[in-house]
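Have a look at the structure below, then the notes.
Every protein chain except one is present and positioned as in the full complex.
Moving on, here comes chain A:
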Amino acid sequence: MELSSIKDAFDRVAKKQKLSSSKSQEVVDQVGREIEQALATIQAPNGPSTPVDQKSVLTDLKSKLNAIVALKQLEGPQKELNLSLSKYQKLLEKYFNPDISKAYRNVDFDNHIVNQIIASHFYRQGLFDLGDSIINEAGVLDLTALRLKFMEMHQILEAMRVRNLQPALTWGSANRDELVKIGSNLEFKIHTLQFVEVVQNGTRADALKYARTYLAPFAHLNKDDFQKLMGCLLYAGRLESSPYSDLMSPAHWEMITEELGRKFCTLLGQSYQSPLSVAVAAGVEGLPTLLKLANVMAAKKQEWQAMKQLPVPVELGKEFQFHSIFVCPVSRDQGSEENPPMLLPCLHVLCKQSILKLSKNSTRTFKCPYCPAEATVANCRQLHF
């Protein structure tokens, strides 16, 4: 089934709804007209002169209204509408999963923690108003320190978006040691952006001075880049039509801006991606499998609530792979400190327990289950991923 067929079904509903509602108006108009006609007859100058005449007008009106069978008229379109409404609802239930909470484990989520996660998420995204607002409404604990940090980050990034590097440079020099410690040459990269701006818009002397003052200290670590940059000087004022044009491209700026965001988060001890976005996205990918599993296990609700490990893998995309998981192809056990992966001389990898089993507790040589090569426990070695 396709979404488009659901849309068609909905269009049918909407059509019936319009029919039914215009029918209602028609009936109301009809009744109104009859009454107004009777009124006119009664009020006409040569209208009923006796109470008997007047009564006959009213009786006449009554029978006319009865003839309209107003309620009966309404019924037909309403019935059709109701039919299409329930058809559409059934269609929704068939195409979509009508209850995605089936795989929910009944544990209390601490709302304070969830609120704190949401507020941090808003701050990280630069949505400071929203973060403040939820803190205000939910009474989340104090996140002022985090707010300040993300505020600083967003100010730097926003300035970079209008090609103002001053805040970025200030931050870079204040965090020089930390950046070096994590092996980042980001400060150098920010200076190169600035240098290119000077080359393009300033005098050659300015550019040279800038290079001597700010780039030279990084030269020994970035030899190639540094030399390439000095080449820029040849094209001062016309970089856009030089081999260096990409250094001024929006894409290049965007890349370094993003890197600054990343490094800023790293130094904060934070992830670059919002952990809330990551967890929810993983949930969207994982939930269909979990729902199928919950269906299969529907009879074992107890087990579902208590299990320590999911009985089946929930496949997530590459972007959610944060850890190396070794699964022994023989025993299907996940590797662990007690049962680490071992490299056989044939370069196949099994877990330690499998090897011990194959070698009858290290008492004999064994054949690799994947190739005929012989091995002993002694010539296997432990791997670290």
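Going forward, contacts are C-beta pairs under 8 Å (C-beta built on N, C-alpha and C of every residue); 3 or more make two chains touch, one makes a residue touch a chain; residues count from 1.
The definition used in the following text is that contacts and distances are computed from a predicted model.
Student: One chain of this complex is not shown here; going by its UniProt record, which of these names is it: "EKC/KEOPS complex subunit CGI121", "Protein MAEA homolog", "Ubiquinone biosynthesis O-methyltransferase, mitochondrial" or "Ubiquitin-conjugating enzyme E2 36"?
Tutor: For the chain missing from the view, the UniProt record says "Protein MAEA homolog".
Student: Decide which residue listed in A:Q155, A:N222, A:Q270 or A:T376 touches the omitted chain of the complex.
Tutor: A:Q270
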